[in-house]
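Yeah, one chain of the complex is gone here, protein chain that is, but the others are all in their spots.
Read from first to last, the chains carry the letters A, B and C; within each, the first residue is number 1.
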Amino acid sequence: MINVIFFASLREALGTAAIQWPAGAVDIHTLTGQLCAQGEPWASALARHDLLCARNQQLCDRTESVQDGDEIAFFPPVTGG
Amino acid sequence: MINVIFFASLREALGTAAIQWPAGAVDIHTLTGQLCAQGEPWASALARHDLLCARNQQLCDRTESVQDGDEIAFFPPVTGG
Amino acid sequence: MTPLTRIAVQNEDFSLADEYERLQNQAECGAIVSFSGRVRDLATTPLLHMTLEHYPGMTEKALADIVQQARTRWPLGMITVIHRVGKLAVNEQIVLVLVSSAHRQAAFNACEFIMDFLKSRAPFWKKETTTEGTHWVEAKASDEAAVKRW
Partner (left out) sequence: MTPLTRIAVQNEDFSLADEYERLQNQAECGAIVSFSGRVRDLATTPLLHMTLEHYPGMTEKALADIVQQARTRWPLGMITVIHRVGKLAVNEQIVLVLVSSAHRQAAFNACEFIMDFLKSRAPFWKKETTTEGTHWVEAKASDEAAVKRW
């Protein structure tokens, strides 16, 4: 399984902070497609082109590969400091 | 009269912190020449090409004009901070 | 021995004085630059408070990574990065970055570098509560541009 987590406005739009998702997607791009295929609110919320993602707590591109046991996070642009 | 003052290593080289000098020099360049004409240690100490000068507590060039009652300062490059 | 890097993500307020005191030990590092950021009320509708969310675990790693990048670029002594999370009132302190170095420009550059990358790469999100409701703060293009300078 993959632990998929969401933060800030994305978490609120999805109404969930984390889901367990079956392993199988080769990369984050594919995983995003699988999540969007669930319909709304997933398709709209994950369509934001400025969303960032991280694999195992490290910022990465959508081309980053995904493996069983990974923690994949999606979140809007950060606004700390 | 002009109040001419010296700081730091220049003050030590001249052995004096301040002198009263008759007005008459048109600019600081001329004044410097008059001071150097006193011989040593003036000629050598004031020959340092990196010496800075100030007229009435404002940094200036040697071309700055001099008037009766002015305070003219000579000093080495500053090293504060 | 005092560790060279101190990173903290916390609810509690911090004291610049205490953190500065900690950096005083290193005789060879004569230059200390600090940045501190506080909650501002610049909106047209009065700000009641701000809530800072973060990504526990990743936040500390991201900050440590940014500090490490700074250390590869400049000769630095001690570095402290503290970022608060949770509910913060107007005028409360949010973030502190302290950098010591033997060289003034290195300390300035590193402190600004850390702040620039913290703003665009560390997983924190601000939500503002005004008299008219709550909203997430939008990221600024100028912050992304600031990162591109380095």
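Going forward, a residue touches a chain if its C-beta (ideal position, glycine included) is under 8 Å from a C-beta of that chain, and two chains touch if they have at least 3 such contacts.
If you're wondering where the values come from, they're calculated on a predicted model, not measured in any experiment.
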Shown chains that the omitted chain touches within the full complex: B, C
Touch criterion as defined above, residue of C:44, C:72 or C:91 at the omitted chain: C:91
Where the unshown chain meets chain B, residue by residue: 5, 7-9, 50, 54, 57-59, 73, 75-81
Residues of chain C in contact with the chain not shown: 15-17, 20, 24, 27-42, 90-91, 102, 104-105, 107-108, 111-112, 115, 119, 146
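As a working rule, only the chains that are shown with their structure count from here on.
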Chain B and chain C: spacing of chain centres that average the CA atoms, whole Å: 48
Centroid distance [mean C-alpha coordinates] between chain B and chain A, Å: 71
Sequence positions of chain C contacting 2 or more other chains: none
